[in-house]
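Only one protein chain is missing; all other protein chains are in place.
Each chain gets a letter, A and B, in the order it is written, and its residues are counted from 1.
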Amino acid sequence: MASAPMTEDNSYGAWKFCAWNGMIFMAVFMYFWGWLGHNLPPFAGDTPASEVAAYFRDHRDAVRLGMVMSMTFAVSYAVWGIAIGKVMDYAIGRGHILTDLQVWGAGLTVVPILVSSSFWLLGSYRPEALDDTTLQMIYDAAWLLIDLAYAVTSVQMFGLGFGFLRDKRAEPFFPKWVCWYSIWVGFMFVAECFMPFFKGGAFNRSGILNYWIEFSIFFAYAPIITWYSLKAIGRIRVENGD
Amino acid sequence: MRLSSTAAYGIIAALSISSFALFESQGHTLILALAVFAIALVKIATILNGFMHLEWKHRPFAQVLTGWLVVVGAVLAGGMFALPWN
Partner (left out) sequence: MHAPSTMSADARKKTLALPGDEGVFFFITADMAMFALFFLVFMVGQAQAPDIYRASRAALDPALGLLNTLILATSGWLMVRAVEAARREQWSAARRNVIAAALVGLGFAATKAFEYHAKISHGITLNTNEFFTYYYAFTGLHFFHFVIGVLVLAITQAKLAAPEGEKTRIWLESAAAYWHMVDLLWMVLFPMLYLAGGTA
């Protein structure tokens, strides 16, 4: 049941490609940002500046490559959000505020990823000319931004979760548990507020809670949402007889 | 079998006061610590049954939350056994 007046040209191929951008983002992020950028896990807050600086100096090309790719593909997160938003248009009618929140939340999530990646890139550009403390500060700046920007992603997650809960189809596009998982992850991000207060332990940027758990629940999010989005697009195509 | 909400409330309140009284009077031993945690788990089971009205037929939540009680019980007990006691 197509519930909103839409363009006749849904460009299903392009739409599905946009939905796949969630997985493209994750793959690039994990390898290039995570592995090459030494963010999987990051240096603990109490790591000596000399060690952080040594990483930039010894692995400058790996970090440069990692961040170049991370910055290029940061926008994939927004593209993904737009694809999800179009599914939300069909689920709950065009122009719903929850759809706008989801799309904007996904779009704004690009900002901390882009900017923090640029800081790591900065550290790798001429690390031989910078002292250890400066390089540490650059690394710290990137992490403080990426962690404490959580609320923009929470907005996406709340928009998505509460939005798809309003789907009145016999078989909703997104099952209830997915909606509530989205809401829950958005909610749980608030623990990142503790991160700036700690250099070590469970709540610091590399800690079991503020890194491993928070990032794991986030990394599980993209495949789940992508899966259901792709299924929905397929159903919409059939419903529209295209 | 489901507890009435008032019975559940009475149990939870009484158990809470008992664990406080145990703490105040008995000193600090492994047995006390385990007792206090056992009381906590009984209170939680009472909440699940007597307040939430969760019954075994409510799959999968009843099973998962029962599993939670077991796991948390193990974590709490394990935490106590890992401590040095005089």
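The rule is simple: contacts are C-beta pairs under 8 Å (C-beta built on N, C-alpha and C of every residue); 3 or more make two chains touch, one makes a residue touch a chain.
Because the structure is a prediction, the values reported are computed rather than measured.
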| item | value |
| --- | --- |
| Of A:Y12, A:Y31 or A:F194, the one touching the omitted chain in the full complex | A:F194 |
| Contacts of chain B with the absent chain, listed as residue ranges | 5-6, 8-9, 12-13, 16-17, 19-20, 23-24, 28, 32-34, 36-37, 39-40, 43-44, 47-48, 50-54, 57-59, 61, 64-65, 68, 71-72, 75-76, 78-80, 82-85 |
| Hidden partner chain, residues of chain A it touches | 165-166, 168, 170, 172, 176-177, 179-181, 183-184, 187-188, 190-191, 194, 197-198, 201-203, 208-209, 213 |
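Just so we're on the same page, only the chains that are shown with their structure count from here on.
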| item | value |
| --- | --- |
| Centre distance in Å when chain A and chain B are each reduced to the mean of their C-alpha atoms | 39 |
